[in-house]
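Reading through the structure tokens given below for one structure.
Removed: one protein chain of the complex. Kept in place: all other protein chains.
Take a look at subunit A:
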Amino acid sequence: MAPSVWEGKLVNGVLKVGKWTLAVFVLPCLLFYLAFVFAPIMVSVYYSLVEWAGMGDQVFVGLNNYKVLFTQDPIFWPSVLRTLYISLASLLQVPIAIVVAILVSRYVRRPNFLISSYFLPVILSVVVIGQLWKSIYNPASLGGMLNQMLIKFGLESWTKTWLGDTDWAIFALCFVIFWQYIGYHVLIQFTGVQNISSDIYEAASIDGAEGFKADRYITLPLLSPVIKISVVLAAIGSLKAFDLIVVMTGGGPANTTEVISTHMYYMTFNSFKYGYGSAISTFLVAFCLVMTVLLNLAFKRAEEAAS
């Protein structure tokens, strides 16, 4: 590099560098990121104001797409509720994971095998998991394990085509999300429990706090930062459910497993309503940002209440 470019000086531990050096370090990444993450979102906001089928003219319709979306679309509001519902259902993983983490660290001397087996599904592709569980939920005559099991145990009346049943499909999906991610939460909580110093428990046992009492007054409060992480992960898990739903049910049967992002995807890429799909997509971005802000507020409240 030519010496004239290098005007570096170290002041109080920060480097003072020339404009060009700064540009070389910052611009490639920043411009790339702005061009392919931010610009598309802006473009999407613009598309949400037009009517367009991909070919031909874009007709400017103002906020009409949103009006239709909010007032006339029979799939939209249920899909919003379902997104929230999946988030809430995913939150159930957290208390279970905490209990498992505490039990494993108390009773298991060599925990690696257990933790790794819990964790294994986390690293698998959503396609493998989705197709695997589709086979499990198949009717018994097509090799479905769950129904074959029920028949074996004499519960033939309970068998159903799980993913084809408007009442059950969403539960069947939630169970798969649960199955895939519970190991992640167990791992996170387990690491949290391991990081609590054993001195604290020893001190507590002198004061007579052991077992469940120690869990209530020592483990849980000290775990709270780690619990927060799990809660955030579980809550945003409802967005990750997108691929799984596309692979497993495609939003069906009768739209009973449709979430915001699948609705957006099918409106855009199956019905070619590009403008309308973009309105849903814009709503989705706003929804995610609002959810994040609300979660942070809730945590602040909880921390204030605790202190």
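Simple rule for what comes next: a contact is a pair of C-beta atoms (placed from the backbone, for glycine too) under 8 Å apart; a residue touches a chain by one contact, two chains touch by 3 or more; residues count from 1.
Heads up, the rule we're going with is that contacts and distances are computed from a predicted model.
Participant: Could you check which of "Zinc-finger domain-containing protein", "Porin domain-containing protein", "Carbohydrate ABC transporter permease" or "Osmoprotectant transport system ATP-binding protein" matches the UniProt name for the chain that's left out?
Facilitator: According to UniProt, the chain not displayed is called "Carbohydrate ABC transporter permease".
Participant: So which of A:L124, A:L220 or A:A254 would be touching the chain we can't see?
Facilitator: A:L124
Participant: For the chain not shown, which residue from A:N64, A:Q148 or A:T256 touches it across the whole complex?
Facilitator: Only one listed residue reaches the unshown chain, and that is A:Q148.
Participant: Quick one: say which of A:V68, A:L91, A:L114 or A:I196 touches the chain that got left out.
Facilitator: Only one listed residue reaches the unshown chain, and that is A:L114.
Participant: When the complex is taken as a whole, what residues of subunit A touch the one chain not shown?
Facilitator: The missing chain touches subunit A at positions 1, 3, 5-6, 8, 10-11, 13-17, 21-22, 24-26, 28-30, 32-41, 43-44, 47, 99-100, 103-104, 106-108, 112, 114-128, 131-133, 135-136, 140-143, 145, 148-149, 151-152, 179, 182-184, 187-188, 191, 226, 229-230, 233, 239, 242-243, 246-247, 261, 264-265, 268-269, 274, 277-278, 281-282, 284-285, 288-289, 292.
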